[in-house]
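The complex appears here minus one protein chain, its other protein chains still in place.
Now for subunit A:
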Amino acid sequence: MSATDTVERSTLGLIFSKDVYERLLQENGPNIDVYLAYATYLGQNGNVTESLEVLCHIYRIYSMSTEKLFPVVSKIIQYLRADSRENSSPPLRNVFSCPCCWGVLHEPMTLQCGHSYCRRCLLKENLKTCRVCQSKLKNFSPTALKNSVLITTLVDRWWSGEVDGVKLRSRGNECFKMQDLERAVNLYTEAVDYAPQDHLLLSNRSHVLHTLGRAEEALKDADAAIQCQPEWAKGYFRRAMALISLGRYEDAFVALLQCAILEESNSLRSIKEEITKALHRLLGRLTAGRRLNVEGRVNRLMKGFPRLTPAISDPAIPFVSDSEDSEDSEDCRRQRHSEATALAIEEVPQIRKIIDRFNLERDRRKKMSTGYVRQVDSLDFDKNEFECTLCFRYLYQPVTTPCGHCFCRTCLDRCLDHSTNCPLCKTSIKVYLAERRSAITEFVEVAMQTVMPSECVDRRRQHEEELEELANAGKDRHHEIPIFVATIAIPTITCPLHVFEPRYRLMIRRCMESGTREFGMCLPMDNAKNGYADYGTMLEIRDVEYTSDGRSIVNTVGSRRFKIESKGFKDGYNTATVEFLEDDEVSPECLGETRRLHDTVNQVASSWFESIESTTKRRILGHYGPMPPVEVEYWTLPNGPTWMWWIVAILPLDSRIQLSVLRETSIRRRLEIIRCILKCVMSQQRACQVAAAPQ
């Protein structure tokens, strides 16, 4: 295998063993690309120290560029990040801080997933997914969002000092942009009085001080920022920048590595570039004065590859310059290559030390306190602030509209049945409705649970009781079932419904949320109490398809029949207590006669169906399916044989006649009614045929 092959293969991602690289270098002589592939291989497999040692070796032979170093650094960082994620739990997130800047929420805005950010952070970061839950942000534009009203109130109440600090910091940032550095420092210093724990403030001041050349002070601020938020990547970046100014390259390199493993966003390019620069400088220093020379060569040779000793006994190898910047002559270079052929990669104690320090600092950080934790003051709050303006109770499952208003989830859903505007500010919240949002606003929920835990428990219990009440619908004569008044539903027959009326939207939602997935369907009747029939059929919900404006197509199928005992109302829709109907038992002495009648009517029904006109028949088959087969012991079923309902559904009947079949609990009488209807229908058909026949 040639060296070029190796390089090619290694860039293709083929993994070689350590031995292969070492043998290649031994047999084919030094090759910068093989060395780099080797360093990459070591780095991505977790041998960071050895990888850096190979790099160090390269620096002793070649003059390297940062461009060539960058890919190796990339792989090392990739390994370190993966390793650090694997071996430690993600940093504890403070729900009261912005997920972007970790600072106090300034002008908080709540995303569709329920997580809140500073307005400025959202405008700046151009997020595609939420930093907290990783959920995709659909049709998201921060400019379309308004500040969350309740969170703003709470932040101002609990962390007013920090908010003042943020305001001064913003002014400081403006000054920095205008190059008025002294004034920026003064503003930051003033802000520190308000918010001594504001890591952003300390980090910004560190940056400006660094720009002003006050590296010692910059370092102090960076360290203070790290103290406040030990898991915050940028603190280490500031520290590294200050250290570089102070010429402490090794420390800077370690700080940059910390920064790289902590950085949350995946845009690491600038960090990697800084690390590459720092490493380049570091390796240059480490190898300065240690470029390969004759003496060194022999020693290393003896140690690494004893069998090659005779090949370098040539004393004519020229002296190699110590200076890293000196221009190597072509001869020198060739010479160095040939001598390095036999040179082993040696341990570099300084590199070991640096990596040990990095590991030590990382482990220490993990054990360290979490720094400053933003906490709510459980004594300073106003319970009324947590009241839902719709139900006047404490918020339960608080949701936030794009216009920044907070309501109980179910309260807002109910308003959206009636109007697509926010109940408070009347802004259109069609987007909220169209996306069927329901994500709880985490900040508000956690804040409530922190400051008023017992009230939250009570409120949850209330909600659960209400849900249980709904779930018990129809369980016995005391529990009302919801009634949909629209049409006649027939057992076993499907009944698709277009639900658009607000009250029925609510009803269907409740059927789904409580898990009953059924409701009663009754025929409208002007002369009956409350305007609907006293008999009906339960409809089981098979599925619900929602449209973006909140309407829905509900696919249902008829099940049990019922007789209404009392009628009532709930939140605008009808309810009733009912007795479920089952067919009367067929006595043994009547069974024979009933079965004979059944068979006759079944026969008549199927021959009638056969006789009807083909397009109508096709339509019936398409909608209701073929005539169901007769069940074994159909007389024991609560609704009798299925085909009878099928025939009732397809016959051209007035719904009041259908109702009369529905309420009948004697199979025999139902059969008689159907026989009578069939007779009537068939004679009408015959009359029509005669009339239509040519004379």
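One rule holds in what follows: a contact is a pair of C-beta atoms (placed from the backbone, for glycine too) under 8 Å apart; a residue touches a chain by one contact, two chains touch by 3 or more; residues count from 1.
We take it that contacts and distances are computed from a predicted model.
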From "Translation machinery-associated protein 22", "Cullin-3", "Major facilitator superfamily (MFS) profile domain-containing protein" or "Ubiquitin-conjugating enzyme E2 N", the hidden chain's UniProt protein name: "Ubiquitin-conjugating enzyme E2 N"
Candidate in contact with the missing chain, chosen from A:Arg214, A:Lys277, A:Arg409 or A:Arg503: A:Arg503
Residue, one of A:Glu264, A:Asp571 or A:Glu631, that touches the chain absent here: A:Asp571
Touching residue (missing chain; options A:Val20, A:Leu286, A:Cys415 or A:Ile493): A:Cys415
Contacting the left-out chain in the complete assembly, out of A:Ile32, A:Cys391 or A:Ile620: A:Cys391
Touch with the omitted chain, as defined above, among A:Lys136, A:Lys426, A:Lys529 or A:Arg542: A:Lys426
Residues in subunit A touching the chain absent from view: 389-393, 411, 414-415, 417-419, 421, 423-424, 426, 502-503, 566, 568-572
